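The structure that follows is given in the form of structure tokens.
A single protein chain has been omitted from the complex, and every remaining protein chain is retained in its original position.
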Amino acid sequence: MKGILSGLRQLRQYPTAIIGLIVIVILMIVAIVTPIVLPYNQAVKMWRGGEAVWRYYPRNASPAWTNWFRSTDLAGTVIIDSAKGDVEPVIEPISADTREARFSFEFDFPYDTFPPEIILFSSAAYKDKQPFVELTWITPDGREIRAGEFSSGASTSVRFDQDTRLQRRLERETGIKGISVIKGLFDDPNKEGVQVLQGTYRLDATALLFEPESSLDLAFVSYGKVYGIAGTDHQRRDLTIALLWGTPIAMAFGLLAALLTTFTTMGIAAFGVWIGGWVDAVIQRITEVNSIIPLLPILIMVGTLYSRSVWLMLGLVILLSIFGLGIKNYRAIFLQVKESPYIDAARAYGASDMRIIFRYLIPRILPLVIPAIVILVPSYVFLEASLAVLGLGDPFVPTWGKLINDANTQGALFSGYYYWILQPAALLMIAGLAFAMVGFALDRVFNPRLREL
Amino acid sequence: MSDVNAEISAVDHITNDQALLQIKDLHVWYELKRFGFGHAGYVRAVDNVRFVLEQGEAIACVGESGCGKSSLMKTILGLNIPTKGDVIFDNTSLSQTKGEDLRRYRSKIGYIQQDPFGALPPFMNVQSILEEPMIINGIKDKQERRRRIEKILEEVKLTPIEQVLPKFPHMLSGGQQQRVVIARAMIMEPKLLVADEPVSMLDASVRVEILRLLRKLQEEHHLAVLYITHDLSTVRYFSEYIFVMYAGQIVEFARMEDLLDNPKHPYTLALLEASSDPNADNALVQREIPKGEPPSLVNPPKGCRFHPRCPYMMEGICDVLEPPNIEVTPKHLVACWLYDEEKGHAI
Partner (left out) sequence: MEQQNELVLKVRNLRLYFNTHSGPVQAVDGVDFDLRKNEATVIIGESGCGKSSLAKAILRLLPRNAGTYDGEVWLHDKNIMKLDDESFRKEIRWKRISMVPQAAMNALNPVLKIGTQVAEPAMVHMNMNEEEATKAAVRMLEHVGVPVDFLHRYSFELSGGMRQRSALAMALVTLPDVVILDEPTSALDVLTQASIMNLMKRMKKELETSFILITHDIATSSELADNVAVMYAGQVVEVSDARRFFTKPLHPYSHALMASVPRLRETIEPEFITGQPPSLLNPPTGCRFKDRCPKRFEKCDEEPPTVLVDGDRKVKCWLYV
């Protein structure tokens, strides 16, 4: 154990290993924090939630940071929801039963392009009389535009774009024939053609509530072409969730598979070498047969016919890798270790077979194995992603591989939604690179013959 | 094949039912297999060997590589099974011992190996190395283990103990490593030590120190020691008796001084001729070395196994009949026809 610790201390000499370690630590933190902040069931529910969960989100929006690389900033997404407490209505009683609630949705709009859509979602509680809402649009230069009125049902959405009266009003206001509502609302009147007027906009909604018990919540959404850290997909889902939840899945899959396969393989090899005879022969034959059984087709078969649960796949991968060709490698090493004088000594002072295997044979090759495990992790991470890309991903859990699969089936690259594929791919590569950098450095530390001066 | 050996029972160092270690007509043969099964003969590593070792006595086994001394040693340690004959140690018959009893048998013999670095697991520190035999053999009391470790490290002069215990083998010098090996062999307080070339891998300046330490331990603990070596020059400082092995058999057995000063068997003579003391005259002489190499143990030569190389070979006798053990002087046995009263002519 001490040797291993001092080996880890030597890692400090390798800058690549330090970088790799930092990346791994960050990935680990994400992998641990994500399930705490957003528990598994909730994540699964959200990811499969459909329109109801995601209706405030834009469709196929790029990540917000992509604007840094654009000369004309795409419209950002604005979501102001009174139900979430983003705005508090000012409420004044008018008569015994009637109250007036004034909502003021104020937002910055520093972008160069028009939002594709603006919707006001209204949800009201009432007995007989629906609340009545009047809307006024106030531009940054102080113009007030009447933006229509409506009676709110239990769930009403006001699509500004479809309001023909507003459209005509805006035609008059801007003097441009056939201007769409959204362009009209955001147009800069002092500039030639149709251009965005940047600044702080406000939508005032004055609602009349005719019953004492009735209540009203309004949510203003200006859909953008960019959203959040990771953007959204064709179902308006926030990709951040999949990228975050992909981390613990990838790490767990990679680490568990690498650790379990390596240690069981090593254990079986040690057992076979030490016991020898027919036990060894049987292990050898199983290994040989197993080595010609192709892993991927079996996984595809099970995935198609039985279940695509990521945990089942993990179990299957481990099961099929236990008798992998690793056994042959470890066997070759153990056959050498077995001849060491210290093993003879241990037999001479009466050590049992199991003790020799676990206390004398296996610890001897741990230094060789630790780098191998670390280097093996990414290959299992990639395997999980490959399965998902092939459409064998877990149907419930969002993972990196599944994002790529979704993007692929939706023709993301064809439509220019590069972020959709590149983000999970980059995470896969970074994770793989980090483990490889640490693994190769560990190999140099533990196997000094490779060490350079 | 062994009826000619019947007469040697007169000598109490060949058979003695009271002795701590008795090697009785021991044969250790390894089966050769063809294609993984199918019998293809035997390697007769140890072929009809007998001697006894009393408590408190040291005996040296001298021979070249492939003479069967390692197989003999491993059999005594309980790591090999006798093909024929038996090893009786401390009233336990090895051929009757199995499983748990075999492990207990093994733990009662201390084993000192040739290569001290290889003999110590590189991933354990001195403390774990010394504790292992005790844990395995059921000494559960930590204080007792500690007491034994302190005592034995004191005895092998590995002090200060607190500095030695956390060290790993590669941090120790060759001499210190060998002391740890000796301490480990002694920690179960054995009655018998088997020392396999304990100093041949060490530097000249520490060899003597380790030999003396072994001798001191042997005397203080009244141990029986089997000292295996190819180097006759270290034997003088160590053992009461010597036997010389060639091609799986004992060719000469005598008291130490008797054998070194008055060797009888042509092979022993050759060994002594080949070993040099530091002396500038050595460079001026060509030594008389028997031609050829030790025979294959699968098909050993008929008659005396040394006869193809022996300068005194008597045709019709040495190449036909297996030589008897002849007691040339009291307690000096030699398996050679030259000393036979009728057939031989002594050199």
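All chains are identified by letter, namely A and B, in their written order; residue positions are counted from 1 within each chain.
Criterion: contacts are C-beta pairs under 8 Å (C-beta built on N, C-alpha and C of every residue); 3 or more make two chains touch, one makes a residue touch a chain.
If you're wondering where the values come from, they're calculated on a predicted model, not measured in any experiment.
Of the listed positions B:Q96, B:S173, B:N299 or B:T329, the one in contact with the omitted chain in the full complex is B:S173. Which of B:E54, B:E209 or B:D340 touches the hidden chain is settled by the complete complex: it is B:E209. Interface note for the absent chain: among B:A270, B:L297 or B:I317, the touching residue is B:A270.
Although one chain is not drawn, its touching partners on chain B can still be listed: residues 64-65, 173-175, 203-209, 211-212, 230-234, 236-237, 260, 270-280, 282-283, 286-287, 289-290, 293.
In this text, only the chains that are shown with their structure count from here on.
Mean C-alpha positions place chain A and chain B at a centre distance of 69 Å.
Residue ranges of chain A in contact with chain B, taken from their complex: 2-3, 340-342, 344-352, 355, 359-360, 363-364, 366.
Across the complex, chain A is touched by residues 74, 77-79, 103-104, 106-107, 109, 111, 113-115, 118-123, 125, 132-133, 136-137, 168, 181, 184, 188 of chain B.
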